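The complex is shown incomplete by one protein chain, all other protein chains being positioned as in the whole.
Moving on, here comes chain A:
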Amino acid sequence: MSAAIMEVNAEARRILAVSISKLYASRTQRGGLRLHRSLLLSLVMKSARDIYHSSRESEGPPVGGEQPSTEEAMDACSGCPGEANPGHREPQPEPESVEPAPEDPEGCDGEITEDKENRSPARQSRKRRGKASAAPDFLPSKRARLEPGEERYAAAPLGSCCRAGAVDSLSALSLNRVIPAF
């Protein structure tokens, strides 16, 4: 890998890591998630991710069929909730839209109750399923719970992810449950 590409790669990874930690931090901000800020964060993450992937593409396929080294490098990123995923074997994900779309206060509970606002009658589900997924491992899944048969995360998620994961599942719980703030 050329030095220039490595540098761009490293920069993209760093920006992704910073963005993810900002996204998680904004969940606990007073006044709730800010749509504008979340949108800008996701745009930066998309840019960084696109550049990261295109720089990986330009270096060619991995040697000897081994796991791409960037997966391990992602785990080492500070603040980055990268998890080890032995099952992942995808070298070139297709460029799909970034997962962390801003949370929608109006219909945020698509998992549990039907999201009438965003319902599209005859569309194919755009939610990704299974292991051959487009989203890289270092981006958190939008889902609060695991799909049956889908093991995207190792059994023991890393440090900061525990808390973030807890927040994720809390907010995805039914709106009927009143969550006391203090």
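To be clear about the criterion, a contact is a pair of C-beta atoms (placed from the backbone, for glycine too) under 8 Å apart; a residue touches a chain by one contact, two chains touch by 3 or more; residues count from 1.
Operating definition for what follows: contacts and distances are computed from a predicted model.
**Q** Looking at UniProt, which of "Auxin-responsive protein", "Serine/threonine-protein phosphatase 2A 55 kDa regulatory subunit B", "COMM domain-containing protein 3" or "Ral transcription factor IIA subunit 1 like" names the chain that isn't shown?
**A** "Serine/threonine-protein phosphatase 2A 55 kDa regulatory subunit B"
**Q** Applying the definition given at the start, please give the residues of chain A touching the unseen chain.
**A** 11-12, 15, 18, 22, 30-32, 34-37, 39-40, 43-44, 47-48, 51, 97, 101-102, 104-108, 118, 120, 126, 171, 175, 178-179, 181
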